[in-house]
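Next up is a structure, given as structure tokens.
Here the complex is missing one protein chain, while the rest keep their positions.
In order of appearance the chains are A and B, and numbering begins at 1 in each one.
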Amino acid sequence: MSLAPLLELRDVSRRFGGLQALDGVSFALQAGEIFGLIGPNGAGKTTLFNVITGVTRPSSGQVLWKEAAIEGLPPHRIHRLGLARTFQNLRLFDSLSCLDNVQVGLGRSDRRRALELLALFGLQDRAAEAAAGLAYGDRRRLEMARALASSPQLLLLDEPAAGLNPTEKQELSSVIRRLAAELRLTVLIIEHHVPLMMQLCDRLAVLNFGRRIALGRPEQVRHDPLVIEAYLGGAGGDPPPEVSP
Amino acid sequence: MDTLLQILVNGISVGAVYALFALGYTLVFSVLGVINFAHGALFTLGAYLTYLGVGGAVGSNGALAGWALPLALPFPVALLLAGAGCALANLLVEAIAFRPLRRRGAEPLLYLITSLGAGVVLVNLLQIAFGAEGYALPADALGDLPPVLSLAGARIRSVQLLLLLVCAVVMAVLTVWLERSRGGRALQAVSEDAVTARLLGIDSDAMVRLSFALSGLLAGLSGGLVGLSVSIAGPYFGIVYGLKGLGVLVLGGLGSVPGALLGGLVVGLAEAAVPGDLSGLKDAVAFAFLFAILLLRPQGLLGRPPISKV
Partner (left out) sequence: MPDGSLLVQMLIGALLGLSVYLPLAAGQLSLATPGFMTVGGYVAALLSTRVAALGGAEPLYPLPWLLLELVLAAVIALALALVVGLPVLRLRGIYLAIATIALNEILRVLLLNSSWTGGAVGIFAIPQPFGDPLGYLAALLLLLLLAGAACQVLAGHPLGRAMAAVRDDELAASCSGVDSFRVKLLAFGASAVLAALTGVLAAHFFNTWNARQGSFDASITTLAFVVFGGSRLWLGPVLGGLVLTALPELLRPVGDLRLVVFGAVILLGPLLFPQGVVTPALLQRLPLPAGWRRRLLP
């Protein structure tokens, strides 16, 4: 990996009052890879997303995008650099139509392009409907369509499979692979469903209590003693990575 | 030119009222994360109820002209009853203006609007019942207490001392209750995280009602005391205090109990220090502080920076 990384975190920490949400986290993403972030509840995964996307400032450390520091920039500036995200608990513009949700992501009025994006997720027939009225799975898909509208280079997905049924989860996995390949996306993904992550991700980082305790290819991470301990040590309610699909 | 001591006395006693006001906002804010704009109207209600309680009659411009209670209660009893009445009234405000929105998970903006509406309805009903005229509580309401004490050249009115006393007691009781008691800690837990609190078996609806009742009680007590201290200048006088209380609230820090106290004292003292020939500008002091603090330290003097939950 001699190429300069697309995104690099250097020693990123974040405190909230007495809580050390992130503690010296470092890793780097290469362009084109699907990179997973796993860890028990409260490990700091979403905080890390917030730091990368400008929602939260790091207390210390650096976030580098194509080797330039971006920490402290406001979210909309970071979005315009080519980083787009989804949210763990789905944040759509409920009063807007599906079409307009996507057009907000586009930043301009372009019906045709917006319809293409909706079609990527099979939502073209729903274009005029208000986002509030969609079924749960469609809401997840719409949020991804909105995130992709700006043609980002890095897509950050926060638990995209939460609340989906097993069939939808399988579909999601193949959709992510296909999009990554077709749109030359780099994907950073948080997901609790470990089997899905094992088969989807090129590399994984494991967080526990705000620290990165492991980093590597899925099969390396799976057998890392620290990871096994984090999951079996009672720190959270997630299934250990040993569980097979 | 008043002596420094006089300014301190006047400033602290006015500041105590502002603090009580901001505290009433804070109690509701810490549980629901929204501001109850009807608070100023409850303050007015407290003043009128106290006036009726001590045996005052409705003036000639009100729909209830000439009406009075058949008996005159001692001031402390009337004040406590007025506080209780305002607690009940605030529970009604909660039930009408807040609860339906909470059930629906509505955006915070709507609470501002509905509570503003509740306040406007309440104030204007009072205006219809009592007329727009001012009322003064009887000067002998405090019984045998001398109306004015002299201390090192400063004139201290008994009612100012009473205000201070009530404010100090309320602050102390509330702080201890919030930190030590089961109910107080439950209230704090709900304000930290309503969902988790529910999982721990805390009835957050009951906590919301408790915070409204307490906050209404504070509004009623301070309304009655101010009514005694400076008279009731018509149904809108509570709104003026209510608006200033917002300045105090932001100055001290939204949701901070010691912040409400500090903010109240700062604004009260600053107002008292405004020289006599500029006294017309006094009413702008709280709002000047508000802008200054928003520029310099948006979380307020003692507030914590907000943590956004994503």
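One rule holds for everything that comes next: contacts are C-beta pairs under 8 Å (C-beta built on N, C-alpha and C of every residue); 3 or more make two chains touch, one makes a residue touch a chain.
Since we're looking at a predicted model, the values are computed, not measured.
Novice: Considering the complete complex, which visible chains touch the unshown chain?
Specialist: A, B
Novice: Among the options B:110, B:189 or B:270, which residue touches the chain absent from this view?
Specialist: B:110
Novice: Using the document's definition of touch, tell me which of A:5, A:44, A:61 or A:105 contacts the absent chain.
Specialist: A:105
Novice: Out of A:53, A:153 or A:208, which residue would touch the omitted chain in the full complex?
Specialist: Selected residue, touching the omitted chain: A:53.
Novice: Have a look at B:71, B:152 or B:295 and name the one touching the chain we're not showing.
Specialist: B:295
Novice: Contacts of subunit B with the missing chain: which residues?
Specialist: Counting only subunit B, the missing chain is touched by 34-35, 96-97, 100-101, 104, 106-110, 112-114, 116-125, 127-128, 236, 239, 243, 246-247, 250, 280-281, 283-284, 286-288, 290-291, 294-295, 298, 306, 308, 310.
Novice: Tell me where the left-out chain touches subunit A, residue by residue.
Specialist: 53-55, 74-76, 79-80, 84-85, 87, 91-96, 100, 103-105, 107-109, 146-147, 149-150
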